[in-house]
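Of the protein chains in this complex, one is absent; all others appear in place.
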Amino acid sequence: LRTGFPEVIWGSGKTTEQIAAIIQAMRQKASVVMATRIEQDVAEQLQAEIDGLVYYPLARICALSTSETIVTHPGIISILTAGTADLPVAEEAAITAQLCGFKVKRLWDIGVAGIHRLLSHRQVIYEANVLIVVAGMEGALPSVVAGMADCPVIGVPTSIGYGTSFGGVAPLLTMLNSCATGIGVVNIDNGFGAAMLAGQILRTASKLSKN
Amino acid sequence: LRTGFPEVIWGSGKTTEQIAAIIQAMRQKASVVMATRIEQDVAEQLQAEIDGLVYYPLARICALSTSETIVTHPGIISILTAGTADLPVAEEAAITAQLCGFKVKRLWDIGVAGIHRLLSHRQVIYEANVLIVVAGMEGALPSVVAGMADCPVIGVPTSIGYGTSFGGVAPLLTMLNSCATGIGVVNIDNGFGAAMLAGQILRTASKLSKN
Amino acid sequence: LRTGFPEVIWGSGKTTEQIAAIIQAMRQKASVVMATRIEQDVAEQLQAEIDGLVYYPLARICALSTSETIVTHPGIISILTAGTADLPVAEEAAITAQLCGFKVKRLWDIGVAGIHRLLSHRQVIYEANVLIVVAGMEGALPSVVAGMADCPVIGVPTSIGYGTSFGGVAPLLTMLNSCATGIGVVNIDNGFGAAMLAGQILRTASKLSKN
Amino acid sequence: LRTGFPEVIWGSGKTTEQIAAIIQAMRQKASVVMATRIEQDVAEQLQAEIDGLVYYPLARICALSTSETIVTHPGIISILTAGTADLPVAEEAAITAQLCGFKVKRLWDIGVAGIHRLLSHRQVIYEANVLIVVAGMEGALPSVVAGMADCPVIGVPTSIGYGTSFGGVAPLLTMLNSCATGIGVVNIDNGFGAAMLAGQILRTASKLSKN
Amino acid sequence: LRTGFPEVIWGSGKTTEQIAAIIQAMRQKASVVMATRIEQDVAEQLQAEIDGLVYYPLARICALSTSETIVTHPGIISILTAGTADLPVAEEAAITAQLCGFKVKRLWDIGVAGIHRLLSHRQVIYEANVLIVVAGMEGALPSVVAGMADCPVIGVPTSIGYGTSFGGVAPLLTMLNSCATGIGVVNIDNGFGAAMLAGQILRTASKLSKN
Amino acid sequence: LRTGFPEVIWGSGKTTEQIAAIIQAMRQKASVVMATRIEQDVAEQLQAEIDGLVYYPLARICALSTSETIVTHPGIISILTAGTADLPVAEEAAITAQLCGFKVKRLWDIGVAGIHRLLSHRQVIYEANVLIVVAGMEGALPSVVAGMADCPVIGVPTSIGYGTSFGGVAPLLTMLNSCATGIGVVNIDNGFGAAMLAGQILRTASKLSKN
Amino acid sequence: LRTGFPEVIWGSGKTTEQIAAIIQAMRQKASVVMATRIEQDVAEQLQAEIDGLVYYPLARICALSTSETIVTHPGIISILTAGTADLPVAEEAAITAQLCGFKVKRLWDIGVAGIHRLLSHRQVIYEANVLIVVAGMEGALPSVVAGMADCPVIGVPTSIGYGTSFGGVAPLLTMLNSCATGIGVVNIDNGFGAAMLAGQILRTASKLSKN
Partner (left out) sequence: LRTGFPEVIWGSGKTTEQIAAIIQAMRQKASVVMATRIEQDVAEQLQAEIDGLVYYPLARICALSTSETIVTHPGIISILTAGTADLPVAEEAAITAQLCGFKVKRLWDIGVAGIHRLLSHRQVIYEANVLIVVAGMEGALPSVVAGMADCPVIGVPTSIGYGTSFGGVAPLLTMLNSCATGIGVVNIDNGFGAAMLAGQILRTASKLSKN
């Protein structure tokens, strides 16, 4: 049904053998096969077994594809993080988006406590077609960004923080209660889901612009 | 900045006088002015004072506009509800989307407990460019719909239910944890926000097609 | 009192010595003795000590019985899972039900995001006398299944998921708020309890049909 | 699909006109039509309009049926409450079960703080084919009853209590964590759902006995 | 002990008679007596009975004082709100601070979704000696402000919002998790407490600067 | 002030050196010195260093005392558990009570799912002067016991359980909401605190009976 | 069984007719009959119907008794509150204790923010045989009191407060986590239960002294 999107395996709670078997089975029918939530050691075992399997350690993604650098869809997905600790989630989004054939721009560590830094990067925000904004702790970045942007914003709360961040509940609530409009929220740490939604948005735009 | 979108007043916790004053001030600079969360009696007082103010009772929206039926943007926003009690939230989304200049299709009461009913309407799902799926109680409809659709899905949890629905927390969690991809979630009962996000998504399509 | 049901030990928080002693004591008075929540290494120690003890690694159950394949009660208990990660909980239910003397059918990985897959297995749902539906993440499967089935459905939320699944709270709430009727819910990850309830339902049916 | 069960309307959040219209429409195709969560004044308006509509004030149910006293299915559903304040939920269950054609036994106010009172009624527990146990506050009754009974127990937590009962969360957790087996739990105050599950269980018995 | 601060009565849950009696008793020993959480009708009854009692309707404060406009302490307390609905809480803070003898600056409705508006008022932020930042919904304003300011910031979450704002929990968590430093947080809607803390900070500064 | 009670050290989060030093210091001024929450390996290190230190492994208590078997106060503290997994908490209570000079009776594993077992031990309940009832999972035992007893009952919820027991929240709520009277509740797993309260009750009784 | 204690009706959620009927029935078999949670208007209706019924408006208790001033048991129950708003809960405890035949001392409004006030009343604390400490908001009073007292302390959290007091959860947690020993906690606002526990404690003293 959803031609063009990769086949995806959620690596959590599966044995290395199971993951290897599913990847081998899927590579028959899809041009891109990827698995998320893969730790370094599991990745190495998978690579020993599966020819051409690439591992993105920061994103914790394994993938089989012609190449992740071939941009096949129009539009730019810009990915922003509030802090450097949000990077793994942001990279999960970035690699997923690239494997789906989208152009990705990255902008790390521009949290709202230093608003000038964010403002100095406003051009990235203006040029994006979809924005993925990744933030833990208080999670206020998507609100500020959505107020500046003229494109959809996908808020990704992360479990980065301690005490009353409650494993990402604090930034999740911040994003859901944003007084800025144009924000859709995904699950805590769900960089993958954010990229899939961003891709869906841009594909819909392409379809529509062809009519 | 965001030309084309209406000026919007959040009616909650404002006096009728305050709302009237803000509407009058805004009508100078925007072609569409709307206020959400307006009860019947407040609406009547506002209408007595403001010429041409239209009230949509189910949506609890007051608006000043040339006409809500003039579709100025390409694309279809289809709005689905799981139950009939979700209607006010769905209508808040529908009227907002129309006031923003989008074509809206409505499909009420197709909850997942009768899956054949949902399937019999699959054409509406296939034809949509953005889907807004409104559901209370267990909130499972967006998951099933997103699995069938090839466009972005905006999940709107509602406070409809009792006991362990906890005022909409149950459907919110269901939507955030969906194993289907392509879903962005907004605050409980936030039909307005869902429409603004849908509109932003479709406007991105227009911008993209101009490049 | 409850003749016919096995004697059961909850393995959590007991030493291997304690478990061994209880099994030995119980084997005097019951034809089937089983212990749940037994990890591989504990199982091996128990097997070294107790003659004829069988271990079901996926279900994490140890049992002494004449044979788990002898079906002594009429009726079919069909067990469905939304994902493959829900398998350990589903197997806990399946082995328990078999040890209680019931016929079990298994159907894995038919989550609601691909509704066609579920529909293609509708025969399993129609033939069941009791359905145990195991689901983590958003936990919507029992709702959809109960809408199709004409038999009692036991919903088992699992702790599979991350972020806002809150260790199984999300699917638990989904199941409790289901707008489909005919669903009874058990504790998170409680495959054992689901099987015991299913068995109790079928035994009651037998008793009733004899009157 | 589910022949034999009544058509049901959830009265919450619907106007009297809407409820009346749905009842009239449904009476064409079902022998029993019922609406739950109907307050006294709404019921009176409905009765003025709909011929033969019966109102059960304690259960807050309106129904059209040949007669609720005609028992058409084998088996006894016994309904127990811990306190007298749990009565409305218990009656919602009782009237629903009767309208579905089941024989109902009622036993009120036998909470666990006076265990002798419960024990003096043990015969009711032994004779039941399904037990619906309704309890607020600490909600311990289903545990004790399930330990005595040899039939499925449906636990219905109620919102009766104050402070840390948290609107029924306390008894809900008690029931989900019961160390007795054979208990399925429904939503807080969901007497209707308990009766539908009980009915489904007994109908399964009938089907089984026909095989 | 704490000379200079007014005597304060928390009006919640006290009868008009009780409040009147306490005010009369306290006026003997303090130059300023104030009561918070006083509704309009109660205020009118109190004014009928107590000579010279002033009522601040927005702040819901009643006070007896020489004059609230006499500034007796050095330093400026600037009070900011994210939205207009946060005004009652902000005014509770403002009037309290004035009654304590501090100079107050007010700046309403500068939420983070329109960051340019906040930036255009940066002078107010730079000139303050203490900032009280009042925000409901997502509560991100204190973070952004604290990043710009060089003085202590007191964050006051408000119960303004709906759905997942959970009566002020969302902005409370945002403020507690702020990645900006120099923020102290008070209870939800506690404008009074924020002013008392601000006053305490400025009094300490005065004492220290005299050494 | 509280002569007669032992000096107590809460072992959690202290180094072995710190604990040893505090015990040595305290032994000068108190006839009984005890430390709770001491794991086996720490205990062994402490015993190597401190002459006469006794370790109670199940209770995880280290103590210096003339003898824990010398009963110096009148009255019986009976300690009951619902399950065997509650034993460590119950033993923490039992050893603490003995070290305080009270006579202790133990009764393990009499959970409410098998009410006959509880009833067969009713004599223990009748003879007690204070009852400490320890229960995890659903925590219903104190309710049933308090209904039978004619002495104060101290409810100790434990963290035994999984899923919706939420680390002891479920039994805590059950105990706080008990419809039986005469129950005081302590923190989850706080066997020590229960014993101290029980001891305080009996000491008060002694003082009173002497007047 | 529990001779000497009054018969008690929990007034919540019962009709005036039901309450009247239960009181009349109970007066046959008990010398004291009381009903809690009775509002003024209900009390007046009850008094019109039942001869000799006394109403305690602050405590919201109706009672039939020879006299509440006859002290029949040895020992003093001292009841303390942190604020004046906690009074209704404290009076529910006080009147219940008096109706059970105990001597009661009252000490209102001695919250921990003014520790000198508490210290100036230390004699009341030293003379008590049981202390009932009633506190809302932060609920710290029982900790401080238990540190000073040499008798059992019963902590009663109240729902007095706002925002993060969460209807009494804040003081409840404070009391359960107290680092002082000798505290038993009851449900939020449960003055009745505290008095019953206090009475049970003092009755144990009497029994002990008879041995």
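Before moving on, here are some points about what is shown:
Labels A, B, C, D, E, F and G are assigned to the chains in the order they are written; within every chain, residues are numbered from 1.
Note that a residue touches a chain if its C-beta (ideal position, glycine included) is under 8 Å from a C-beta of that chain, and two chains touch if they have at least 3 such contacts.
Here the structure is a predicted model, which is why all the values come from computation and not from measurement.
Put simply, the missing chain touches A, E, F, G once the whole complex is considered.
Although one chain is not drawn, the whole complex shows that of G:50, G:107 or G:173 it is G:173 that touches it.
In the complete complex, the residue from G:43, G:93 or G:137 that touches the missing chain is G:137. One chain is missing from the display, and on chain A it is touched by residues 83-85, 160, 162-165. Listed for chain E, the residues touching the missing chain in the whole complex are 1-2, 5, 8, 74-75, 129-130, 150-152, 154, 172, 176-177, 181-187, 192-193, 196-197, 200-211. Seen from chain G, the chain kept out of the figure touches residues 82-83, 111-115, 119, 137-140, 143-144, 146-148, 161, 163-166, 169-171, 173-181.
Operating definition for what follows: only the chains that are shown with their structure count from here on.
Graph distance from chain B to chain G, where chains that touch are one step apart, equals 2.
By residue number, more than half of the contact pairs of A-E reappear in one of the listed pairs F-G, B-C or B-D, namely B-C. Taken over every residue number at the interface, the positions common to chain F and chain G amount to over half, indicating a same-residue contact. Rounded to a whole number, the gap between the C-alpha centres of chain A and chain G is 57 angstrom.
Between the CA-based centres of chain E and chain G the separation comes to 36 Å, rounded to the whole angstrom.
Distance between chain centres (mean CA atoms), chain D to chain F: 41 Å.
Annotation for chain C: residues touching 2 or more other chains are 148, 163-165, 169, 172, 176-177, 181, 187.
If you draw each protein chain as a dot and join the dots that touch, the picture is not a line, a loop, a star, or fully joined; it has some other shape.
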